[in-house]
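A single protein chain has been omitted from the complex, and every remaining protein chain is retained in its original position.
Now for subunit A:
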Amino acid sequence: MARMKFLCDSDRCIECNACVTACKNEHEVPWGINRRRVITLNDGKPGERSISMACMHCTDAPCQAVCPVNCFYTTADAIVLHDKDLCIGCGYCFYACPFGAPQYPRVGNFGGRGKMDKCTYCAGGPQADNTEAEYAQYGANRIAEGKLPLCAEMCSTKALLAGDGDIIASIYKERVQVRGYGAGAWGWRTAYRETVGV
């Protein structure tokens, strides 16, 4: 099976935030929840670069490791998903996640967190594929339709790549060789313990 990854080519990202918008629209993500976001490093200075970041679907995912109710599971495509029916909204996955991916609706008492929501790699959740129940909890399941995540599919500069890790890494390497430079794949060392190694 494929090993699905995200790769953001920060030399191409123009911080248009269309990936964020597409994600929100595709999955009808509620207000305040951002499964994907764009961060600009060195804003306004030399070396400025923007990176679109979401759940990286880590190898040996920290969220999965610390979840006190074991609500996470990894699909055959190495996509890290979670079961909202099992989640208790404790917030531990956010403490462990290096990328700040887990999001919580503010419901209930105090600063009470509802069930965690995060990027599903457009792969839905544990329910039957493309059912209403799945859509309501997790959003669209494009993977089940044979499509890749929408954020990467519609990226205007093709900065954001999604797909099998080897394939997107080779695309990126080819780009770097052709244009002569490349900042590398943000988050790969942290998430996958490997680099694109151009």
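Heads up, the rule we're going with is that contacts are C-beta pairs under 8 Å (C-beta built on N, C-alpha and C of every residue); 3 or more make two chains touch, one makes a residue touch a chain; residues count from 1.
Quick note on the criterion: contacts and distances are computed from a predicted model.
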item: Among "Energy-coupling factor transporter ATPase", "Formate dehydrogenase subunit gamma", "Phosphate-specific transport system accessory protein PhoU" or "1,2-phenylacetyl-CoA epoxidase, subunit A", UniProt-listed name of the chain not shown; value: "Formate dehydrogenase subunit gamma"
item: Which of A:F99, A:Y121 or A:Y138 contacts the chain that the document leaves out; value: A:F99
item: Contact residue for the chain not shown (choose from A:C23, A:C71 or A:A140); value: A:C71
item: Subunit A residues that touch the omitted chain in the full complex; value: 10-12, 14-15, 17, 20, 32, 34, 37-43, 45-49, 51, 53, 62, 65-71, 85-92, 94-100, 109-113, 156-157, 175, 177-190, 195
